[in-house]
Each structure stands twice: as structure tokens, then as C-alpha cells.
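Below is one structure, written out as C-alpha cells; comments come after it.
Note that one protein chain of the assembly has been removed; the remaining protein chains are unaltered in position.
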């Protein structure tokens, strides 16, 4: 089975995701925190969500920022429902603005 | 040098520390979070503060709670200014209520 | 269903668990690391195992040590197969001696 989203479904999904964009076949967002310490703690918090969904981000940390890129490798790097779910989980982390 | 606090200084310090108590020669507080995941992320966040002050807590995690006990071992388990500083740092973590 | 272990099953389980003891209706072990930093990283690593089993430890960190206590609350603080599983997972973390 393949849960790849259509372009219309991606547009719809983004309406519920603050600050996320559709770029190069991925859902992307840059999170900015108050410090490196906070950025790292966010990664730990978010990693638990990734593990529980068994779906993982590509993410880059530079000091107080974390740039997240979500797409699904085993369907050829397309956006799937798993990517939307993971983005939603990231948004629900209580201290993320 | 010895920065042990007098009983009066401890009373004064506690006025600025929400939810902390003086128990058995230590500053103590039980933090409750929304989940185990959040409790663990707090520990990571707080651990950076402990490292930067080179002063470390005794703390116990049970599911969504973290019970913190602060005292200073090398002065015979008394409360010192380092304990107050660490408690203040824990309070400043942005998502801690 | 209740997977509480009999005393004989606990003795048997402990044979495969290096350094674990049976104390006060729990499986316990004190882990000692090279530093606070390493102790905290172990807690993060082990927390992923706890989450994936949906079974969580009582554990206390003091500087470079992590004292773990495993028992199962909802069966009245007895040792169950979940505790043995979690202990086994902790033992498999690659850098734990």
C-alpha cells in the first residue's frame, strides 16, 4: 500500500501545520529556539514521536535552530500520510511555538 | 570557602522559588509533566544547566514525574548558593510550569 | 492477564541479567558511568527502550550513577515479564558494561 499524497492533499495538510512548507517533495520547517540547549532538548522530545510512529525525520541542527525535512524514502521520497502525522506530532510538543 | 546558607537565607531563597521546599537539608521539588517523554526531555534540558554550573542534582524519574533534591555533598550535605543557583536555572526552563 | 513471576522464575531470570538483584519486590541495578554526561546519555538511550515496551523504570541519577528499579505498579508492585524484558533491553545497550 502506498499513502502518497496528491498535490491537493498536500495543500490541505499544510493548512493545519503552522510554518511548514512544501519544498522539493518534502514537508519542511525551521524551528528556532532560545539556545542550543533547548534545540537539543526539542530533538530528544521529538525523537520519541519519531520512534513511536516508526517514521523518522531528516533534520539538521545549527546552534539554536533545527531544520526538519520530512519525506518517505521507501516510496521514492514522496510525501505520505506518515510525514503529515510526524509533522503534527512535532507541532503538539508543548513548548514549541 | 564555604557558601552554606543559614536557615534565614534558605527561607529567603525559597521565596523566589516556586514549589520548592526545604526538606532534610536539601532543596526539593517534584516536577510533573504531561508524559514520560516530556519528563525525559526536561532532564536533558536541565542536565545542561547542571553541567554548566558544575553542580548536579539527585533526581528520580517515575513515569511523568521528576523529583529533584539539591544539596552540596562536599560541605557535608548542606544547602549552598550552588543549590539555589541550580534551582533557579531549573525554574527558567521555558516550558516548565 | 497477569504475568507476575514466581520466586523461581525470578531466580531463573536473574541468571541472564548481569549485576541485577531482587530487592523489595523489584529488579534493581546500579549502573556506574564515566561521567554525568554519559549517565544522562544512557538515560536517553534507555528511555527509548522503555517507551517502545510501554513499561517504565523508577530510576535515580546521582552524578555518574543511575540506580534502576523495575517492578510493575498495576499488579501491585510485583515483578512481571515486562520488568525482565526491560532489564534485558537495558543490558543490550551497546556501551553499557
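We just call them A, B and C in the order they show up, numbering each chain from 1.
Keep this in mind: a contact is a pair of C-beta atoms (placed from the backbone, for glycine too) under 8 Å apart; a residue touches a chain by one contact, two chains touch by 3 or more.
Here the structure is a predicted model, which is why all the values come from computation and not from measurement.
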Contact partner of the left-out chain, one of A:13, A:43, A:79 or A:93: A:43
Residues of chain A in contact with the chain not shown: 36-37, 40, 43-44, 47, 50-51, 56-63
Interface residues of chain B (partner: the chain not displayed): 44, 47-48, 51-52
Absent-chain interface as seen on chain C, which is shown: 34, 37-38, 40-42, 44-45, 48-49, 94-95
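By definition in this document, only the chains that are shown with their structure count from here on.
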Same-residue or different-residue interface between chain B and chain C, half as cut-off: same
Chain centre separation (chain A, chain B; CA means) in Å: 33
Whole-Å gap between the CA centroids of chain B and chain C: 25
For chain A, residues contacting two or more additional chains: 44, 48
